[in-house]
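Take a look at the structure set out below.
Omission of a single protein chain aside, the complex is shown with its protein chains in their original locations.
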Amino acid sequence: MTALSALIRRDIKIALRVGGGALIGVLFFLTVVVLMPFALGPDLALLSRLGPAILWLGALLASLLTLDRLFMADHEDGSLDLITMSRTPLELACAAKALAHWLAAGLPLVVAAPVLGLLLNLDMAATGAVALTLLAGTPALTFTGMIGAALAVTLHRGGLLMAVLVLPLSIPVLIFGVAASQAAITGPLSFGAPFSILCALTLVSLVIGPFAAAASLKHGLD
Amino acid sequence: MSLIDLANPTRFLALSARVLPWLVAATIILLAIGLYQSATAPDDYQQGATVKIMFIHVPNAWLSMFVWGVMSVASLGTLVWRHPLADVAAKAAAPIGAAFTFLALLTGSLWGRPMWGTYWEWDARLTSVLILFLMYLGLMALWRAVEDPSRAARAAAVLTLVGALNLPIIKFSVDWWNTLHQPASVMRMGGSTLDKAFLIPLLVMAVAFTLLFVTLHLAAMRNEILRRRVRSLQMMQAGRKAA
Partner (left out) sequence: MNRLVPGQMQLSGRGVTCVRSGREVFSGLDFEVASGAAVAVVGRNGSGKTSLLRLIAGLLIPAGGTIVLDGGDADMTLPEQCHYLGHRDALKPALSVAENLSFWADFLGGKRFDAAASLAAVGLDHAADLPASFLSAGQRRRLSLARLLTVRRPVWLLDEPTTALDAAGQEMFGGLMRGHLAGGGMIIAATHGPLGIEARELRIGGTA
């Protein structure tokens, strides 16, 4: 347990210090959301109808963008070798790294969402629904994205390839995240059903993500 | 006093230490006068008491652009004249400019609330300021991303100047985009129709806020110089011959 909490604390510290990129994700999120009205037009009725989808897409892209370096930095400086050798199972170490990443980069997106909701003319209830679905759904984005980050280390390729690999995997999360938010705003479906599925997806990804990432890292060692 | 005198950081620290108390005093006095005048200004026949937000909003909006101008001059100083204090000035100004821009946005949206019924309207002016805010944040992220300040300085200077050239284009595009989508339905505070009862407090507030910026900027520059000194002392300590 000490080992995992040490790893989490280290990763959060690095993300928040100078040179760490935790808050750049939020800035990217903000920029993507601000760009939308320029493409769609400033019609507030339209924007508030599309608001949940815009916020979800923005959060999806922002969380993916910052995931790129999740394992790459540790791989480049040799830390990953020592983590692999240690008594801590690699699966748990992966989960700890993903959790730290979510706390430093995913949670700020959830916090920023209500402010951005204001720009898109979402009312209180809609903003709350989007923030709640993001809170439930962004861990799934981080934990599935982690698989891509691990593959990026294995393949020595980052960036766009990772995005192409991971984006299809996050489609279910996007579907039920937006569906739950829309249900809370307009209906006719109930909020409960899609939201439960979203939570289930997150729980599944919490299990699958670390195992897949660890397997990928183990096979990619050289 | 010339630029050469200021070029020496030690001289700058000594000089700014002498000037700062006077600046602080002047800022406080002018702000007090401006706030008093704003508070006692008459209500607008259309907007009622909300018009008073203007006395805070307009100076902030003016400074949001003025600070970028200051940073652009400082960036020229970095790239062309290689003035040793130029990148300190540019770096210190960015967070202050971002804060003024944020306040302009905040007061703008509070002011817009009774007009529009929502906190945010994709009004051409507010939208331009929002983009300016994003550019400030990007610039700050750039300063933060590179650990060695002298290396970040050139990149930031280029970005600042490109931003300065781009800002009018962005402003024009946003205006065009906005009018394309909706005829001007939002409020227009025509500058020329402004009554004297509003104009004088507004001017006082504008000067007061500018002084506030100069004060904060000088203080931030001093901090930045000291921070860099601590950094080089630490590096010297790290390089000390191991026993």
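Per-chain numbering from 1; labels A and B assigned in written order.
As a convention for this text, a contact is a pair of C-beta atoms (placed from the backbone, for glycine too) under 8 Å apart; a residue touches a chain by one contact, two chains touch by 3 or more.
Because the structure is a prediction, the values reported are computed rather than measured.
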item: Residue touching the undisplayed chain, where the options are A:L47, A:A62, A:I83 or A:L99; value: A:I83
item: For chain A, residues in touch with the removed chain; value: 2-3, 5-7, 9-10, 13-14, 17-20, 76-79, 81-88, 221-222
item: Residues in chain B touching the chain absent from view; value: 147, 234-235, 237-240, 242-243
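Rule of thumb we're sticking to: only the chains that are shown with their structure count from here on.
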item: Cα-centroid distance, chain A relative to chain B, in whole angstrom; value: 33
item: Chain B-facing residues of chain A, complex; value: 18-19, 21, 23-24, 27, 30-31, 34, 37-38, 41-44, 47, 118-119, 121
item: Chain B residues within the chain A interface of the complex; value: 109, 118-122, 127, 130-131, 134, 137-138, 141, 144-147, 177-178, 181-182
